[in-house]
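Yeah, one chain of the complex is gone here, protein chain that is, but the others are all in their spots.
Here the chain labels run A, B and C in written order, and each chain numbers its own residues starting at 1.
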Amino acid sequence: MSGELEQMYQELILDHARTPEGKGDPSVHPFTHHELNPSCGDEITVGITVTNGAIAGLAWEGDGCSISMSSASIMSGLVDGITREEALALIGEFREMMRSRGSVEPSEALGDAAAFQNTAKYVMRVKCAMLAWVALEADLKASA
Amino acid sequence: MSGELEQMYQELILDHARTPEGKGDPSVHPFTHHELNPSCGDEITVGITVTNGAIAGLAWEGDGCSISMSSASIMSGLVDGITREEALALIGEFREMMRSRGSVEPSEALGDAAAFQNTAKYVMRVKCAMLAWVALEADLKASA
Amino acid sequence: MPTPLGAPLRADFPFFQAHPRTAYLDTGATSQRPETVIAAEADFVRHDYAAVHRGSSMSTGEATSVFETARERVASFIGAGEREIVWTQGATDALNMIALGIGDASVGLGGDRFALRAGDEIVVTEAEHHANLIPWQRLAARTGAVLKWARVDERGLWTIEGIREQVTGRTRLIAFAHVSNVTGQIAPVADVVAIARSVGALTVLDACQSVPHMPIDVAALGVDFAAFSAHKMLGPNGIGVLYGRAELLDELPPARTGGSMIKVVTMEEATFLPAPNRFEAGTQPVSQVVGFSAAIDYLERLGMDQVAAHEHEIGQALVEAVVRIPGVRLVGPAEGEPRGALVSVTVDGVHAHDVGQFLDDRGITVRTGHHCAQPLHRALGTPSSTRASAGVYSTRDDVAAFGAALAEVRAFFGADR
Partner (left out) sequence: MPTPLGAPLRADFPFFQAHPRTAYLDTGATSQRPETVIAAEADFVRHDYAAVHRGSSMSTGEATSVFETARERVASFIGAGEREIVWTQGATDALNMIALGIGDASVGLGGDRFALRAGDEIVVTEAEHHANLIPWQRLAARTGAVLKWARVDERGLWTIEGIREQVTGRTRLIAFAHVSNVTGQIAPVADVVAIARSVGALTVLDACQSVPHMPIDVAALGVDFAAFSAHKMLGPNGIGVLYGRAELLDELPPARTGGSMIKVVTMEEATFLPAPNRFEAGTQPVSQVVGFSAAIDYLERLGMDQVAAHEHEIGQALVEAVVRIPGVRLVGPAEGEPRGALVSVTVDGVHAHDVGQFLDDRGITVRTGHHCAQPLHRALGTPSSTRASAGVYSTRDDVAAFGAALAEVRAFFGADR
């Protein structure tokens, strides 16, 4: 087994994929967005409630590979309670890391999402990791 | 000037192109056929009268390059008065020579049409030389 | 003596020289190309390149004859007449050309015999590749025709009875794949053609997964149209074939219009050449045609009977390699039954993309996803599957590597816990 695969599928990621956080009925929240990766059929719906400019609640449901599911799970933990602006900035940082093919070092703020740095080396998997984040971004924009 | 070009454009061919034989109003004959070479716009109409199984009259009109015009002219002289079967056979021989890229030696029967043996080397000009012959062939088939 | 296929051919393929340890099991998507094909194309461009079919110069003449010679080669390769072979961008383009042409016929732009009226029926199967499904959906939407389909069972298989149930006196066309790119099912072509003929319907064969892998005689099969792509049969990208019976092709309206396919053009209207040229608008991919011709040469040297025998063996080996792995579900025909040289599986608890990533890490190139067959996957109850598909250069070692790696997938992702 090459080390590369294990760097991509760190225990952290596989654990989140198996027992995801933040899963729930997104439709209880006022802002929901559905995102689909047409090349593989992965899909996710992220719902949020924004109170006083901060994310006061989040739930998602989806079906997909371990990268997209664990990414949604890790994201849920990171954005809980932070402001719209902070969340948008975080999404921007995550996107930048994912688009860098692994060359951009994750910032502190990305927390456990730093685990996807190795995924960024695999062009075809970047969309998987981004799926939940793109859905959240759409929610945040709609909530503005 | 390479010899090749002069072999293709023999004086015989250029003379026929300048002062073509058999030109006239094809519509005075009962069988007429119009043939077009779409790649260059050359066109010809050949009209014939068949009496007792032989070509009793022929006239053609057309517009095109020296190869197509001289070929029509030379053909007119060759087929005058011969039987349908002889004419069809002659067309077959001419076609065979033209398709051979110059490798098939012309038979006696082809007479002056032998001059087109060198044209056969130029794939793009074969259609020019064949134009009148194809029209005559259609007339003969219609007259059967 | 027959050429032994598999490993001995690898020396002919630069890809395998560059990637000696790769088990390339993705020929169903696109094949690798022998050096003869790559060099034929490049050398043609270096030395003999000139546009085809326009003008009178010598070099144009040479290019034109190369082009037409290739057409004869492909025609004889599939038992067609020369005038029955239309160059297209690929199979997708070819299938669209038929559907769009029928659409044009239906609005009075020529080829009346093809015109569809509201209530006429088009029949396909639920297993079709999107390229042999969406064009018919769109044609139905354009004309008011009704699209019907034979359903697949839980293994993705359709039956001739399923077709028969859909066909009525209003059926005008039946389109189906010769070999499914997901299940590997081999269609009973003769039976479908018989049903079609009994109601006067046309048949369209998606031959993408058959022409590269077995001897094909379109005239013997009796289909009206067929489509396939060069890039799945050792040839270049960007070139494919629309086969059609000559009398049909001469009448089908050309959906794509432009230069080199016309007789007379005025500002008001245009008349078109007979087939095949009427479908070949614009500058044609002549260097790709040269490469395609070299690919046909290569396959003919191997002998299509040999190819079919080799791939039958690999196909069965692929099935054997997967059926006994716990948690792996085989799609398509059961062990021992005829199938194309490919196998698709789903892995319990592991998403196909993760399976693919794992195999890729082991140097095994397979394809994961819906394979352009979403309805089929919906019927299978999964959004995606993992497919291994073989070609002339595939070996039992490739199959063994695939089987061994597949057996470890669930443990790696903890799906066996």
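Going forward, a contact is a pair of C-beta atoms (placed from the backbone, for glycine too) under 8 Å apart; a residue touches a chain by one contact, two chains touch by 3 or more.
These numbers were taken from a predicted model, which means no experiment stands behind them.
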Displayed chains contacted by the hidden chain, counting the whole assembly: A, B, C
Option from C:R83, C:R142 or C:R396 whose C-beta touches the chain left out: C:R142
Hidden-chain contact residue, picked from the options C:R172, C:H231 or C:R339: C:H231
Interface residues of chain B (partner: the chain not displayed): 1-2, 4-5, 8-9, 14, 17-18, 39-42, 63-67, 122, 125, 128
Contact footprint on chain A, counting only the chain that is left out: 36, 38-40, 122-125
Chain C residues touching the omitted chain (full complex): 14-15, 18, 26, 29-30, 32-33, 35, 38-39, 41-42, 45-47, 49-51, 54-59, 89-93, 95-96, 100, 104, 107-109, 126, 129-131, 133-135, 137-138, 141-142, 147, 149, 229, 231, 236-239, 255-260, 262, 264-270, 281-288, 353, 356-357, 359-360, 365-369, 371-372, 374-375, 378
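Just so we're on the same page, only the chains that are shown with their structure count from here on.
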Furthest chain, CA centroid comparison against chain C: B
Chain A-chain C separation of Cα centroids, rounded to whole Å: 38
Intercentroid distance (Cα basis), chain B paired with chain A, Å: 76
Junction residues of chain A - those touching two or more other chains: none
Per-residue multi-chain contacts in chain C, two or more chains: none
